[in-house]
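What you see is the complex with one protein chain gone and the rest in place.
In order of appearance the chains are A and B, and numbering begins at 1 in each one.
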Amino acid sequence: MSATVLSHPEAVERLTREWETPPGILGALGTVDHKLIGKRYLVTAFVFLVLGGLEAAAMRAQLAGPNRRLLSPELYNQIFTMHGVTMIFLYAAPVLSGFANYLWPLLIGARDMALPRLNALSYWVFLFAGLFIYASVLAGQMPDGGWFSYAPLSERVASPGLGPDFYALGLLFLGISTTAGAVNFVVTFFTLRAPGMSLNRVPILLWGSLSTAVMVIFAMPALTVACVFLYFDRRLGMHFFDAVAGGHPLLWQHLFWMFGHPWVYIVVLPAMGIVSDILPVFCRRPLVGYTYVVMATIATAILGFGVWVHHMFSTGLPSVAMSFFSAASMVIAIPSGVTVLAWVATIWFGRVVSSTAFLFMAGFVVLFVMGGVSGVMTAAVPFDWQLTDSYFVVAHLHYVLVGINVFPVIGASYFWAPKMTGRMLSERLGRWNFWVMFVGFNLGFFPMHIAGLLGMPRRIYTYPAGLGWDTVNLVTTIGAYLFAVGVLLFVINLVWSLRRGAQASPNPWDSPTLEWSVSSPPPPYNFAVIPVVRSRHPLWEDRLHPDDPARTDLSAGSPLDEGRLTLQTSALDAEPAEVLPMPGDSLWPLALALSLSGCFTGLLVGNPILTGLSATLLVVSVTGWLWPETREQLP
Amino acid sequence: MTTYPLPETARKPPVVAEAADVRPPGRWAMILVVATEAAFFAYLLFSYYYLASMAREPWPPDGPLRLHLSLPNTIVLLASSATAQWAEWSARRGNRSAVLSGLLVTLLLGIAFLVVQGLEYSEQRFGPTTDAYGSLFFTITGFHGAHVLVGLIMLAVVSTRAAMGHFQPGRHLAVSNAVLYWHFVDAVWLAVFITLYLSPRLI
Partner (left out) sequence: MTLPGLQLASPGPLRPASEMATREAQLGWALIAIGVIVVLIITALVLTGTFRHRGEAAEQIRREGEGIRWITIGGIVLPAIVLLAAFGLTLKVLRSQQLPSRSSDVTIEIVGHRWWWELRYQGANSQQHAVTANEIHIPVGRPVRVALKSGDVIHSFWVPELGGKTDLIPGQENVIWLQADRAGVYRGQCAEFCGAQHAQMALMVVAEAPDDFARWFALQQEGAPAPTGAALRGRDAFVGGPCALCHEIRGTEAGGRQGPDLTHLAGRKTIAAGLLPNDRGKLTAWILDPQTIKPGSLMPRMRLNDQDVAAMVEYLETLQ
């Protein structure tokens, strides 16, 4: 059957013509291809990971021993702030958006995201917001209040420079990208799943990113409000956080953590989804407890909104409130427990075929549990009074963010790079990569738990000798540098393999999901015909359900080659519903992102003319974007 | 134009179902934008109630706000929701002139709302920098006003397109989306009105 379309070069040629990004600079700037956008996200996020890593290296050099004066206190405070902002906002979430952008349409049998131009916009805005925040380095006025930038330290009296303005405006700017991306994921999920891909057949990564997207939609506005208030306080002389004039410093903390705690899950749930999808491939069996894992993902997303106060246990809250939020913070461990046991059972009841990707996933499971149990410790209010704002919390949050984000991301790169680039990464170097990273990570970050239990507060640029903190800090520094070597090995592997790596077959890992049914790298239109899905593991059906006649059909559908078309299906059961004309390449998203950059720059330097002009350009861009180009396109 | 033989089934989607849960992507997008904007206002109002609950001085500092302008203004905005809905229904029936007049009346009522809001600003004895209450009042109503303005721009663009004959029965997503956004702006005002104008009188 698959010969029917693929053996007709005219159809393939037409599809290629419709979907290919034209060569040249204008083609590159106007493209809406989710695969290109996804790769751009990944590369950009990785560059930010390296920048954040260099900042970490500078800090660890300073803290390697007591009383070191490599960095001035001002510089150290700016660097640790930029490190946090970079890793949390410019790396951790965007890198997962990169994977999701690249993979979603391929995983669900679609030809692009549902709103391709919005997709282009989210990337441009991410890039420009990142550059905006890093412009503070050039201006010599980096934010220096920590990644949660508590008021009133961030107010004009205590921080007269531009640092907090870069922070507030940069995060507002970036929030537009994150929100646009989230909208796109939700819409894509509910409109473009291939026929037959009902909710119980969706790969877990989609559930992870979908939960994340829904969380962004409801959590991101809290950060927006907080940053708007901060900007108004600083630049217009308002009083939201000013205790003297009726404001309150804790308002910032409430708003920030109403956003911030959901954000923690936002940067881990898609990564957990990645693990749930990759691990079974190397265990040669489906994930144990698919439904449980999906439910756990959704439960985490919901509960994630009810635990923000556990970041504020030392602010002098009533003990009833603390008991409630302590309980909520412990309850949220249960869905994590479900997911961990699903992974462990998958390993136990499968037969493991080791590979670099598997090592990263298995290593991740251990790190996840370590980050989880230290999280439960911080949920126990009286012990948290000791742990909060100490190095124990630094250890915990790195086990969570590096363990649950970076390890799956590197593992996922080994897994999906063949699909994205057409080349296999070196497995031998990959194993070195894993072990150096794993040992370096634990050597670097485990001692931080001990430093915290020895009474070392976080965010100090130096410490005196004789407090018993010297050795743990030296070990941490050594481990951190070893970890950096591990990341470097990954970069080397990537660069080497892109040139010399073995050619990748369409399905090198014998994986069960749709992205492996197309060539590596996939053609511009992804699928020559939209597949019709009949199970959760389309490519394993012969072996998994030999007796069940239902078979996913990868070739009998329509090529939909008379224009830039894809198939819309119903939201829940994915019944075919409409042939959907998709918007083509456009420069409007770039124009919109540029006018936003103008707006925020105007707000930063306090130039109303620049802001006003850019805002006008913004309205023009939106109108131009949405204005139908031809009568046929009228919705 | 097809020069190669393909089974007829391959040319078309296998089934075309009339499922109830099928919405155009643009509609989904507008619903989500409204959701995230609603959350934005929810956090703004949370901030109001939080600072009110922590206040050590009387709240609001000058006593409850007057209703002589805001109450009629609320009615104006609610009325504009009705006219917007009328425009949407007319778009479904394909009545071009009714769509246009519905949108234009909505536009006028929206402008009237902003004018009265401006009048009320000029009457207040406090400003955004007087104290935290003033900051809240002007920030919340200011953001609402900005959203009214965005809604007006949408209505104006959609009116222009309606005049150009862009819409037909079953093809009027832009009208429906603009109207949905307008309803949202109204609903937010109701929450803002209850919070800023009525709640201090109730407590």
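Everything that follows uses one rule, which is that a residue touches a chain if its C-beta (ideal position, glycine included) is under 8 Å from a C-beta of that chain, and two chains touch if they have at least 3 such contacts.
Please read all numbers here as calculations on a predicted model, not as lab measurements.
The absent chain, not drawn in this view, touches the displayed chains A throughout the complex. Of A:T31, A:T224, A:S374 or A:S413, it is A:S374 that touches the chain left out of the display. Checked against the full complex, the candidates A:F132, A:F232, A:Y463 or A:F527 give a single residue touching the omitted chain, namely A:Y463. Although one chain is not drawn, the whole complex shows that of A:V12, A:L544 or A:A615 it is A:L544 that touches it.
Checked against the full complex, the candidates A:L49, A:M322 or A:V436 give a single residue touching the omitted chain, namely A:M322.
From the options A:T31, A:T44 or A:N77, the residue with contact to the chain not on display is A:N77.
Residues touching the missing chain, restricted to subunit A, are 66-67, 72-74, 77, 144-146, 150, 152-153, 157-159, 243-244, 247-250, 283-286, 288-290, 292, 314-316, 319, 322-323, 326-327, 330-331, 333-334, 337-342, 344-354, 362, 365-366, 369-370, 373-374, 376-377, 379-390, 453-455, 457-469, 510, 512, 537, 540, 543-544 (touch as defined at the top).
Throughout what follows, only the chains that are shown with their structure count from here on.
Partner subunit B is touched in their complex by these residues of subunit A: 4-5, 8, 10-11, 114-115, 118, 179, 182-184, 186-187, 190-191, 195, 217-222, 224-225, 228-229, 232-233, 236-240, 242, 245-248, 250-251, 254-255, 258, 529-530, 532, 556-560, 567-573, 575-580, 619, 623, 626, 628, 634-635. Taken together, the subunit B residues at the contact with subunit A in this complex read 3-4, 6-7, 9-26, 28-29, 32-33, 35-37, 39-40, 42-44, 46-47, 50-51, 54-55, 57, 61, 128-136, 139, 153, 157, 166-167, 171, 173-174.
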